[in-house]
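Removed: one protein chain of the complex. Kept in place: all other protein chains.
Letters A and B mark the chains as written, and numbering starts fresh at 1 in each.
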Amino acid sequence: MFLLIYSTLFALTVVFALGVLVFRNTVKSAISLVFTMLCIAANYLLMRQEFVAFIQVIVYAGAIMVVFLFVIMLLNLREPESPAWYLRGMRYWGGALAFLFFFVLAWGIQVFSVADLTPGAAALEELRRESGQAEVTQLATLMVTRYIVPFLLTSVLLLVAVIGAIVMARRKDEDGRDITFDEDEEGA
Amino acid sequence: MDSSLPVQAYVPEIHPTGLIPFLLLLLGGIACLVVDAATGKEGSRRYLPWIAGGTLLASITCFFLRLVPGEVFLEDTFRADAFGQLASIIILASTFVMTTMGPSLVRRRNLPSGEFYTLILFASLGMTLLAISNELLTAFISLEVFALSLYVLVGIDRRSRKAAEACFKYFVLGAFASAFLVFGIAFLYGAAHTTFLTEMAEVFRQGYVESVGPEGAVTEIPVNTMYVFVGFAFMFVGICFKLSLAPFHMWAPDVYQGGNMPAVMVVATASKVAAFAFLVHLVEALSYWQGFASGAVYIVTAVAVVSMLWGNLAALVQTNFRRMMAFSSVAHSGYMTVGILVLVALPGLMSGAELEAGQLLIRQAVILYMAGYTVMNILAFGVAYYIGGGGHMAAYRGLVYRRPLPAAGMAIAMFSLVGIGFTPPTIGFMGKFYIFKEAVQVGFVGIAVIALLASVISAFYYLNLVVTMFMRAETKPAEAPLAGTPEAPVQVGGELLARVVLVTACVLIFVFGIFPQLFIGLGETLVNGAVR
Partner (left out) sequence: MITPSNLLAYTPIEQAYLPVLVMLVIALGFCAVVLILSPLIMKGKPSDAKLEPYECGIPTVGTARIQVFVRFYLVALLFLLFDIEIVYIIIWALAMTHAENAQVPGFVAFSMIVMVFYVVVLLVGLLYEWKKGALNWN
């Protein structure tokens, strides 16, 4: 059963990732990217990394996608151009290289990820299981107790960012006139 | 140290009185936004300087009322020792001077005053928290709070091309440096398994991390030297950027030249004091690791020597006052880094009570230097701002004859910035004297000689400005631009406060120069005589 869920999810992730490349329509591509990211989030959940899954959904599927859409909007959805003559064959070479890279990565992960076999990590995992706490709950509890100051300071940071964005992007000055550059040499 | 599992929830022990100065800054910032929204352009220009200035003064008063405890508080997140409290006061004083310059700047360049004063207060909140933070995440976030505020303050004058350039360069390079800082923090956490500096010092002193396994089995994990070094090196790069230490100073000349003078003054003084205070606390914690000095000494020495020499040599050839001050600040950060160098080497030379006394001495020397550096720069930038003329050297030609008092102030600042030989009664001299003395006592004679040599070089360009001020204007004063242009002098007449501030700076240069113990003693009084 578990294997079925895993393999379905992996297959879906790969299919959507391929969709990003295959679709000629930019919006369809972007939508597949959203689904790819959601699938990756589900993968994280299966690995019991709940916090990373949240971040994946909120930051990647939400925030990063907004930036993507922003770029798409700026480029005004032109018709895809046909590649120049010297780039025609690149698709196959690129595909071959990507496959090669996949195997290198897979090999690397297999060789280097021995985290579960080491005594320290195993002990930590044992402790986690004993405590019966999800990792995200541990993180959350720490954030509201020991790390309360950085937690609250982020609100100030976000407020400063809001003010900064609006100040720097303003187009009218205090009297409602359009802002244009002076011919000054230096700031006041 | 690894927290034991399961993580227990509890109600953290908040130290309410210790937080008052910082909450004041936050509330003052929010109040500025609200008042700005409620009263409109003219109203906010009238009231906001008073709100912002009053908040900063009230916050300083809280430190003098000894509301802030002298040791770690609030879950060990903050460590407000004498050093940290004095640094906070210096920071708040510097931002207070910026608010006194605010009204003329806001009116002249038609700036949005609500955001201007709000960001000043948030910047001072971030800087003071960084100066007393004892925890790496708090340090990082408060650094970002003040960095973001300062990026915007530097570029708030949207009508100036140079300001836009300065803001963009500062922002892009600053964001890059922050990435280094986070990377370093991650590695230090990997080495010590804690983000709290006091706990980190404990781990490094004993040399291993205690990890509690299942059924309470304790394993001792030795500290990994490589992680300590990678962590320190990356954090140091990130902080060096804020301190504009060579070779991470590339942004400084452009930002100093392009930004508005009050913001540049805070970038040059308060932000450096904050970053330096944090660096001192960080290095102190790391220096307990036995293998630390052997590697870190080289990194810190290289940065200090390059900054002192390159800063002063590059300042020699500058034709613009602001760019000259930028390279001068690179050099001064270099002198202060000599203090860090001593701090790195100290645990290898002594231990126990002797070590604590040594660290106390070097902290006092560094804070005295920072105070002096801040006062001198406030005076120099303040005078430059009020006489107008941007950074052009032409504006200073014959200044003595036209406006004797500002010229005298500038001359005092320049003599104090030289800080060697014939300027003994100034704070610039005293700061250097204490730091170099510590360096020689620990055995860094070569470094001290280089620092002295660099100071001699610096005399040329500082005194060159003084000489320029005495020169007769050749033809008609080319430095008198038309009224109403951005280069026109600021009318100081109405701003009594500005004069008071600048005269106070002049007086402080001599008072702390002649009686440095007054300033150092103040710090110890603040923490109730506790010598920490």
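As a convention for this text, a residue touches a chain if its C-beta (ideal position, glycine included) is under 8 Å from a C-beta of that chain, and two chains touch if they have at least 3 such contacts.
Since the structure is predicted, the reported quantities are computational estimates derived from the model, not experimental observations.
Novice: Specify the residue from the set B:Tyr170, B:Phe187, B:Trp251 or B:Phe327 that touches the hidden chain.
Specialist: B:Phe187
Novice: Tell me which of A:Val22, A:Met90 or A:Ala106 is the one touching the absent chain.
Specialist: Selected residue, touching the omitted chain: A:Met90.
Novice: Write down which of B:Ser124, B:Ser211, B:Ser244 or B:Asn260 is the residue touching the left-out chain.
Specialist: Of all options in B:Ser124, B:Ser211, B:Ser244 or B:Asn260, contact with the hidden chain holds for B:Ser211.
Novice: Provide the residue numbers of chain B that touch the chain removed from this figure.
Specialist: Touch set of chain B with respect to the missing chain: 6, 8-12, 26, 30, 33-34, 37, 183, 186-187, 190-191, 211, 221-222, 224-227, 229-230, 291, 294-295.
Novice: In the full complex, which residues of chain A touch the absent chain?
Specialist: 51, 54-55, 58-59, 62-63, 66-67, 70, 73-74, 78, 81, 83-84, 86-87, 90, 112, 114-115, 118-121, 124, 133, 136-137, 139-141, 143-144, 148, 151-152, 154-156, 158-159, 161-163, 165-166, 169-171
In this section, only the chains that are shown with their structure count from here on.
Novice: Where on chain A is chain B touching in the complex?
Specialist: Residue positions touching the partner: 120, 123, 126-128, 130-133, 137-138, 141-142, 144-150, 153-154, 156-157, 159-161, 163-164, 166-168, 170, 173-175, 179-182, 184-188.
Novice: Within the complex, which stretch of chain B touches chain A?
Specialist: Contact set of chain B toward chain A: 3, 5-12, 26, 33, 41, 74-75, 77-78, 105, 108-112, 115, 118-119, 122, 125-126, 129, 135, 137-138, 140-142, 144-145, 148-149, 151-152, 155-164, 166-167, 211-214, 217, 219, 221, 257-261, 264, 322, 390-391, 485-487.
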